[in-house]
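A selection of the complex's chains, in situ.
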Amino acid sequence: MKVAVYRREHFNAAHRLHNPSWTDEENVRVFGKCNNANYHGHNYELEVKVVGEVHPDTGYVVDLKWLSDLIQMEITDRFDHKNLNLDVPEFRTLLPSAENIAVVVYDILRKKIDPSLELKIRLYETARNYVEYPA
Amino acid sequence: MKVAVYRREHFNAAHRLHNPSWTDEENVRVFGKCNNANYHGHNYELEVKVVGEVHPDTGYVVDLKWLSDLIQMEITDRFDHKNLNLDVPEFRTLLPSAENIAVVVYDILRKKIDPSLELKIRLYETARNYVEYPA
């Protein structure tokens, strides 16, 4: 009897899409406005899904308060009100696209969540653009 | 050509998380504010997903008006403006966590929906905490 539980958190961050191995023209052609040298930003909504058995003593898959605190400590304390390119080491050499942010968040949380529990990340960059990992 | 159809309904209810086989201290430690002896409450948003073939005469998997009426009769008429612990027999001996509510809703609706149709329940306890069954 597996149940999925979801917890949503949010963070506000600046970022820029720029591939340093390309010319400026190539960067503008591919990334358009997202290449702005001075950065732009988003209110990111982060949805963390955990799947597992319901524990009969608690009625919980995991305590969502614990999950919220974990996301706070591992992700939002490090990403919120930051410049992802400059302030978050994971994106020093990795493009902070929504896709890559979701993979980074997954990799960080995967190490902290019991391997018996399935994990999936959804990240809303805007209300119209969002990504999910693993697909 | 299987299509999933979704119908959302809502109900407002009080509940309390309390394991009677534990001491009061254990209950507070595990359930925190959710253990409040006088109950608290939520606006629950219930999403019911049904998967099946589209009928060529109607363009419907199932009539969503029928599905809405079914949810109304089987779930919201029994859960809405109720105290889940005291007023809903299913939770007399079962912790009314979001996980368990979703399983109970699934078990009730599963008996009323044709076995050829797949069924999944998503329940929003708040905009930031929600669950899904089966996962």
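A and B are the chain letters, set down in written order, and residue numbers restart from 1 in every chain.
Throughout what follows, a residue touches a chain if its C-beta (ideal position, glycine included) is under 8 Å from a C-beta of that chain, and two chains touch if they have at least 3 such contacts.
Only a predicted model underlies this, so the values are computations on that prediction, with no experimental measurement involved.
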{"item": "Assembly copy number, counted for this structure file with 2 shown", "value": "6"}
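The definition used in the following text is that only the chains that are shown with their structure count from here on.
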{"item": "Intercentroid distance (Cα basis), chain B paired with chain A, Å", "value": "28"}
{"item": "Complex interface listing, chain B residues touching chain A", "value": "17, 19, 21-22, 30-32, 94-100, 102-103, 127-135"}
{"item": "Complex interface listing, chain A residues touching chain B", "value": "1-9, 51-52, 54, 57-61, 63-65, 68, 118"}
